[in-house]
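Data block below; observations after.
The complex is shown incomplete by one protein chain, all other protein chains being positioned as in the whole.
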Amino acid sequence: MAKTQVSFNLNGAPVDVLVEPRELLIHVLREQLDQTGSHIGCETSHCGACTVDFNGESVKSCTLFAVQAQGAEVMTVEGLASNGELHPLQQAFMDEHGLQCGYCTPGMLMRSYRFLLENSDPSEIEIREGMSGNLCRCTGYQNIIKSIQKAATVINEAGRDEAKTA
Amino acid sequence: MAATAESLERKDKLEGIGCARKRKEDPRFIQGKGTYIDDIKLPGMVYGALVRSPHAHARIKSINKEKALALPGVITVLTADDLKPLSLHWMPTLGSDVQAVLADEKVGFQMQEVAMVIAEERYIAADGVELVEVEYEELPAIVDPHKSMDADAPIIREDLVGKDEVGHGKRLHDNHIFTWEAGDKDSTDAVFDSAEVTVKEEILNPRVHPCPLETCGCVGSFDKVKGQLTVYMTSQNPHLVRTVLAMLSGLPESKIRVVTNDIGGGFGNKVPVYPGYVVAIVASIVLGRPVKWIESRIENISTTGFARDYHGIGELAADKNGRIKALRFNVLADHGAFNSHVSATKWPAGLFSICTGSYDIPTAHVRVDAVYTNKAPGGVAYRCSLRVTEAVYLIERMIDILAQKLDIDKAEIRRRNFVQPDQFPYNTSLGWTVDSGNYEPALDKVLKAVDYEGLRKEQAEKRANGELMGIGISTFTEIVGAGPTKACDILGIGLFDSCEIRVNPTGSAIARMGTQTQGQGHETTYAQIIATELGIPSEQVQVEEGDTDKAPYGAGTWGSRSTPVGAAAVAKAARKIRDKARKIAAHLLEVSEDDLEWDIDQFKVKGVPDQARTMKEIAMAAYSNVPDGMENGLEAVDYYDPPNFTFPFGAYVCVVDIDPKTGEIKVRRFYALDDCGTRINDMIIDGQVHGGLTEAFAVAMGQLVDFDEDGNLLGNSLMDYFLPTTVETPHWETDYTVTPSPHHPLGAKGVAESPHVGGIPCFSNAVIDALSHLGVTHVDMPHTAHRIWKKLHELGASK
Partner (left out) sequence: MIPPSFQYHAPGSVDDAVALLSQYGDEAKLLAGGHSLLPMMKLRFAEPEHLVDINNIESLKGIREDNGDIVIGAMTSENALINSALLQEKCPLLPEAARLIADPQVRNRGTIGGDIAHGDPANDHPAIMMALDATFTLVGPSGSRQVAATDFYLGTFYTALEADEILTEIGFAPQSPNTGASYHKLKRKTGDFATAAAAAVVEMSGETCKTARIALTNLGPTALRASDAEAVLAGQVITDDLIDQAAQKAMETCDPAEDLRGDAEYKTHMGGEMTRRAIRTAVKRAKG
């Protein structure tokens, strides 16, 4: 099958790939672009380990063809830290033991990143519902929720501090 | 010596045992820089994909590779015929059976491996699979293990016809694997015959699957020039795999390297050697190119080691006060088409005989009959401590059933039967010596925390109102830490474990073990142990596992054995180093060894505390200034053969509310108290408890690997196989007591499987307790809304 060129922004930098139409975005990210942080845990779009930020929305990259990413803004876990500084979510997951084997973690981080941008002061129930597209087998979710709550607090305080100095 | 502020500060700096320090392994995971099997990319690497049988039982009439081979990018298609000349079409299992690597003339379960397509690219390999044409002649399938030993049952293992034994004693039928017994049948039967009260119940541990988030896979890479085989693999036990590969391939073990890197969850799923690994490795040797094989989720659930499938009949004999006099458990074990699960040679039913639990039961007899069926092979997996999940489920259910029959409170009946503190070490009637335990205070603590009396009152009120509320209790003792080499081995290899520590001149250390973490935090917890033993901050102790070229030999991580066995080796290796360090310190301080005492991170001269040398100073001296006759260096290796298993225990309570109109169950509260002896890191222990309880919840409430009558799998994707999300998963409350293991160097027992072992019967007991006033003594898992509603509807209680 003839390949087609796809260009998009990945973690703030432009990339070009040559793909067959059937190539899934998750495979192109992991193999052509060497960003192996996003993971594959199923083939029925349930587990969420492949979650990335796609044009400002949380999307399962296993359920998108790479050709659909033409012109898109894509962010993966590799792009979460900025200027060498970890995102508050990354720090919070470490502080609150929100990971064990680490396999679901990139998906959890990318989903919670967008979730907190959509809902900056969520209740526990809202967090549970907001994260219901990401499966974990190790943690029982409890510390993941604590991590997200901690990150929300840190982000909101930083926001308040910034507002004060603005 | 009283702790001073100064010494506390020194201790805190170490972040050793007892410190809930953050994990050392986290930085790479939160940045997406872990190295899991599918992240491995080697030059020239090609991809393997398996062709699998659509039928549960069939003869293979022909395999046509033509179309597949004609697809551009397909390199080769391997079948059993291609493996025959290498005698690799069959392989030994960890259960002393043999298993077809690629189906040899017949298939015995749906999705059994028939051929592997090797192609330049993953996508082409998948296309190639569709083009391999296999002609089958279907045979009748055995799905119900109760039918396996029928006189007219079709023979599943034609390769075993005429074989008297498959590793574990005489076979009574072509589909029979073994019969295993423990205890005293005659005296047990006698007690039952004259007992005041007996209870009997059929109790199923349904077939489920561990389903870690990462599936299994490997990259086999053979260097033709050096004659060296390197295998990257999802394996919980890389050394055992290396030995098996040496046996299979004929390569010397010194030319084989198995590397595991990061594993995305194991739970026992990554213990066996699967056909996909073997074919990929063979292909890499034959082709001289690295071959990657990664299975899909459906392949994982359908063909890798399932768990349980134990069909039990439980019986207890007691007096009218609920004091148990005898236990009789008979189990029909469905192992699938091959006996592939890890089995210590003398223990083909694992550690099932721990089923007397936390109770003082004077006589017992258990019998397990294992049979083949036309289903995927397995049985021991999924946080089971080797069949301990099945054992504890049976006893915890049966004691509730006895309580219901006698109308004795379910907490009270347990008190009446607990092994008492003064009975330890306690010899169970099935042959185990339980080294320590303190059951009643644990139960008391938990009941107080949940206001048990208040809950029973509330339940009575709700019942009067037609509402369904249940309280489940589980007071479990389990057995982990396989194990003493005189008691158990796998393929002849003892179940010791090992640790090698090397301290650098500048005072940091590197340590390697024969265990293999899959998320349990070994890089942190082992470093914490070394920190406390050697006075080196855990932050400066580098821990590595999983490269058989570097790590000393071990049996890996399964059955919660890392802490009981691995951590013991760590402590002992560290103590060997400290013994040498003492000698060096004595030399440096010009005193005798007896004049020194160890204080957190330094040796001090007794009575002259400012005469001291820190471990850091001693480390440098080890390379520059050692006493006459002593070798330089500061390192040690310990191979630890545990004198016994360990026996963690716990007390759990679960409160559920059931909606009679839909059968839906809501877990209102779950309180878990665990006693794992000495606690290395509270944060990590709690994480293990949360995870084990969540998997227990999944098993009890919804997981099932099911088949239709032709052996076709039902519900083998995540559409149907129940993995709870954040929404379903209850909130977990954790608590603990500490009863150290008397024989373990640190007093630690291991904990990761306890919440699963103790959690499953706790959920079940709660659900059944909610229905007990309607006369229900038992309902099998999974407790789906559908099944509960059907039961209620049958009882006229579904409105």
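Letters are used for the chains, namely A and B, taken in the order the chains are written, and counting of residues starts over at 1 for each.
The rule is simple: a residue touches a chain if its C-beta (ideal position, glycine included) is under 8 Å from a C-beta of that chain, and two chains touch if they have at least 3 such contacts.
The shown structure was predicted, so the numbers you read here are calculated from the model rather than taken from an experiment.
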{"item": "Contact list for the unshown chain, restricted to visible chains", "value": "A, B"}
{"item": "Candidate in contact with the missing chain, chosen from B:7, B:198 or B:296", "value": "B:296"}
{"item": "Full-complex contact with the absent chain, from B:69, B:126, B:197 or B:286", "value": "B:126"}
{"item": "Hidden-chain contact residue, picked from the options B:41, B:200 or B:661", "value": "B:661"}
{"item": "For chain B, residues in touch with the removed chain", "value": "122-123, 126-127, 130, 296, 298, 661-664, 702, 706, 714-715, 720, 722, 724-725, 727-728, 784-786, 789-790, 793, 798"}
{"item": "In chain A, positions touching the absent partner", "value": "1, 4, 20-22, 24, 40, 43-46, 48, 51, 54, 57-60, 63-65, 67-68, 70, 111, 115, 129-133"}
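Here is the rule we go by: only the chains that are shown with their structure count from here on.
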{"item": "In the complex with chain A, residue positions of chain B that touch it", "value": "22-23, 25-34, 36, 38-39, 41, 122-123, 211-215, 262-265, 267, 296-298, 518-521, 683-684, 686-687, 690-695, 717-719, 723, 725-727, 729, 731-732"}
{"item": "Residues of chain A defined as touching chain B within the complex", "value": "20, 22-23, 27, 30-31, 34-44, 46-47, 49, 76-78, 80-81, 86, 90, 93-95, 97, 99-106, 109, 127-129, 131-145"}
